[in-house]
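Every protein chain but one is kept in place in this view of the complex.
Per-chain residue numbering starts at 1, and chain names A, B and C are given in the order in which the chains are listed.
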Amino acid sequence: MALTSEQQVELDAVKEQRFETKRVTVPELEEVLYEPIPVLDHGFIRVVDYMGDDAAIVQAARVSYGAGTKRARDDSGLINYLMRHWHTSPFEMCEIKLHVKLPIFVARQWIRHRTASVNEYSARYSILDREFYVPDAAHLAGQSSTNRQGRADILEGDEAKRVFQILKEDAETSYDHYEEMLNENAEGEKLDENRSGLARELARMNLPVSFYTQWYWKTDLHNLMHFIRLRADAHAQYEIRAYADVLHDLLERWVPITASAFDNHRAGAANLSKNGLAAVRAMLSGKNVEPEDVGLSKREWRELRELLELD
Amino acid sequence: MALTSEQQVELDAVKEQRFETKRVTVPELEEVLYEPIPVLDHGFIRVVDYMGDDAAIVQAARVSYGAGTKRARDDSGLINYLMRHWHTSPFEMCEIKLHVKLPIFVARQWIRHRTASVNEYSARYSILDREFYVPDAAHLAGQSSTNRQGRADILEGDEAKRVFQILKEDAETSYDHYEEMLNENAEGEKLDENRSGLARELARMNLPVSFYTQWYWKTDLHNLMHFIRLRADAHAQYEIRAYADVLHDLLERWVPITASAFDNHRAGAANLSKNGLAAVRAMLSGKNVEPEDVGLSKREWRELRELLELD
Amino acid sequence: MALTSEQQVELDAVKEQRFETKRVTVPELEEVLYEPIPVLDHGFIRVVDYMGDDAAIVQAARVSYGAGTKRARDDSGLINYLMRHWHTSPFEMCEIKLHVKLPIFVARQWIRHRTASVNEYSARYSILDREFYVPDAAHLAGQSSTNRQGRADILEGDEAKRVFQILKEDAETSYDHYEEMLNENAEGEKLDENRSGLARELARMNLPVSFYTQWYWKTDLHNLMHFIRLRADAHAQYEIRAYADVLHDLLERWVPITASAFDNHRAGAANLSKNGLAAVRAMLSGKNVEPEDVGLSKREWRELRELLELD
Partner (left out) sequence: MALTSEQQVELDAVKEQRFETKRVTVPELEEVLYEPIPVLDHGFIRVVDYMGDDAAIVQAARVSYGAGTKRARDDSGLINYLMRHWHTSPFEMCEIKLHVKLPIFVARQWIRHRTASVNEYSARYSILDREFYVPDAAHLAGQSSTNRQGRADILEGDEAKRVFQILKEDAETSYDHYEEMLNENAEGEKLDENRSGLARELARMNLPVSFYTQWYWKTDLHNLMHFIRLRADAHAQYEIRAYADVLHDLLERWVPITASAFDNHRAGAANLSKNGLAAVRAMLSGKNVEPEDVGLSKREWRELRELLELD
């Protein structure tokens, strides 16, 4: 995540600026404004701008002239009500803009969230940095044999060593060859006066998806929470989850009442199917329930019992 | 556009607030923040919040760490380049939130712009105000005989008088009956203790589309300009154009460089078809051009000559 | 829902056509293709076109070369799995196009679903029909005193009579005046040679939101189900629910496996909050649960007990 000295100067300058505004302002979020928060080995998330706060949600839901209600207690009640009943549009009234540095394979998952605006650093136009992701030893997971898109135990010993060696060497080699084909290094210096250099938009083709890219990404609060719910979930790949966890921390800074309602009604909530609900009702009325009686498959039955902590 | 005293108090309170922020701030837009700008007879637009400025567009396009370029001249060059080449994503990086009061028939055109967030005042939940639109005499236009969705000369004399009478009397009657069916007035006072009152969600059915509604509406700069281009156009209905013109003024306050690029490359620009372009090239090379030679219909030919001010 | 003889001829013609195609085809849906299905007093829904079937969802989820799996049992398992785990993108791979006639106030709720394409009959360009919605006696509900956007008992006797009188007379009067201002009737005949007639885009302003409009509406299966879930819900206004119920019937014709998974995992499912889940776990382990112990408000507690049929 090393910044060039030029980038550091730019960054320091925006962090020093102070303006007066009539807009709603969130001091807890201002504290980290512009500051890169590290993620993985070379990535970061930094908040570049934001609009709205908890009260702005209330204000929009009420189509009011002022700044939400007077009492925080009312705000909380309404926000929880909106969250519980999936009245999502007031949450769209807050907006956040981020600058993110992330491996290409994470970016490919991230971009699937379509209700957002993106400006990505262009490898057609510019030269990418020599920065690529290598998992730390604690995340070098083997393939799960039961879940085709899951992870199993951490690799160790010679197998782990060999994987690290491959990931690093192949990435370094591909970057060396990237520069050679470009006939130029990251500083823009020509390497061999007698060669033209391959077009940037072609040379980048040689880089693996472990390489870092970066983008400005802007979305509204509703879609941010949707992102967090899917990507901080245990089924998401660890590498994108690391970003989603930082986003969750930022959510708590930005809109603490909403974050708490989100934890209760979304992130920590469970969806009970009609059949699952029938099973729970039967259990609570003291009946002995067999999965086939309520139309649950073995897998659904097992998942339900786990959810209810019955075993 | 008369506010209740309670609304006025709310409004005065938010206009007085001052916060310190590190976020980019636009003093010219802050000047009108929260202030209702009148449109038509009872409508308004007021800016409730915003995010970003001209430099934020440059910053996103460059995926930079700081606040755009140092020199305004560079910002302007890049913004014009982006506008000219339809690189629209950096313009999505700015966001604006409005509170709008508008007749229902205007709201029905407005809502067709889907890339926006909306919270509308609910007539299922609340009672609408006795406020409806009546055109002023200068906009009481007759039906065009050549363009089925166009206007012709302004109605005058007895015909105009009769139209005003109908519009006002029918609106007043429908509102009287709305209250009667609700068995309640706008202040929430019950009218007749012996009646239940029709459900609000049904009673509102009696009100004509000239009645005012209001909503919070939030969109990004790219989509705001798209709205203005379509709705400030001469083919748009006058009543929505009145709103689009106010939005254009706000655009100039908010992002003056972008507004100027918009006027040159969008609002004031012309789309020349392939055939139209062939005609212009031929004319400039001194040839005598007949519409059929370049595949232009009579209508297209007439429109092209008007565009080029040839008659 | 009376069609003109010209519309009937058009309709009969398309219903007679038969083509050969290699595309996946759903005979149960073809049976009702083009046929208006009545809704409310003058409205309808008719399916104009569709793309995909249950197998197409499987095919997309597998990115396969053929037509889904060979065995219906596998399709069903995968579709239920996708539904349960909110893997929504394969459901976007099916598309449906409808022609809908509906009251304006219903259209205003419907249009809030933004991920859809719409072409509405234009009252700027054309003259609307003399068709407006009046609830039947069984749906003339009074205002709920406990739920501001809810309905209570059905109005009866004099109060009901008076409401019917108002709704009908005001609608008829407003339409009479609409024609008078237009100086034209629905057949396009001029009424008075000495008057110009008000522009159509202005005259329509006099019509109440009970009047019918119509549109072509196209959406994908994922968004169709989202619409049904929200609008067939008990909290939705009865009038839009009447449309959502027809859409649900069409869903069963079109994609029966998906419709069944939808009923189980969405429409009939319940969202248990983190706190609600804690309460259920405690109950099942035999503990005595007080709402405050698990952070549930009185309202949430009451709703949870209702859901679990505990009273």
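We adopt the following convention: a residue touches a chain if its C-beta (ideal position, glycine included) is under 8 Å from a C-beta of that chain, and two chains touch if they have at least 3 such contacts.
What you see is a predicted model; the values in this text were computed from it and never measured.
Q: Which listed residue (A:Gln7, A:Thr88 or A:Ser122) would be found touching the missing chain in the intact complex?
A: Hidden-chain contact among the options goes to A:Ser122.
Q: What does the interface between chain A and the hidden chain look like in terms of residue numbers?
A: Looking at chain A, the ones touching the missing chain are residues 103-105, 107-108, 111-112, 114-115, 118, 122, 124-126, 133, 135, 140-144, 148-153, 155, 159, 162-163, 166-167, 170-171, 173-174, 177, 180-182, 184, 195-202, 204-210, 237.
Q: In the whole complex, what residues of chain B lie against the chain that is missing from view?
A: 80, 84-86, 89, 112, 230, 235, 263-265, 267-277, 280-281, 283-285, 295, 297, 300, 307-310
Q: Extract the touching residues of chain C with respect to the undisplayed chain.
A: 3, 7, 9-11, 13-15, 17-25, 30, 33-34, 48-52, 56, 59-61, 63-67, 89-90, 92-93, 95, 97, 99, 117-121, 214-216, 218, 220
Note that in this section only the chains that are shown with their structure count from here on.
Q: State the superposition rotation angle between the two copies chain A and chain C, fitting on C-alpha atoms only and giving a multiple of 5 degrees from 0 to 180.
A: Rounded to the nearest 5 degrees, it is 180.
Q: Counting only Cα atoms for the centres, state how far chain B is from chain C in Å.
A: Computed from C-alpha means, the inter-chain centre distance equals 28 Å.
Q: Averaged over CA atoms, how far is the centre of chain A from the centre of chain B? Could you give it in whole Å?
A: Their C-alpha centroids are separated by 35 Å.
Q: If a residue has to touch 2 or more other chains to count, which residues of chain C qualify?
A: 112
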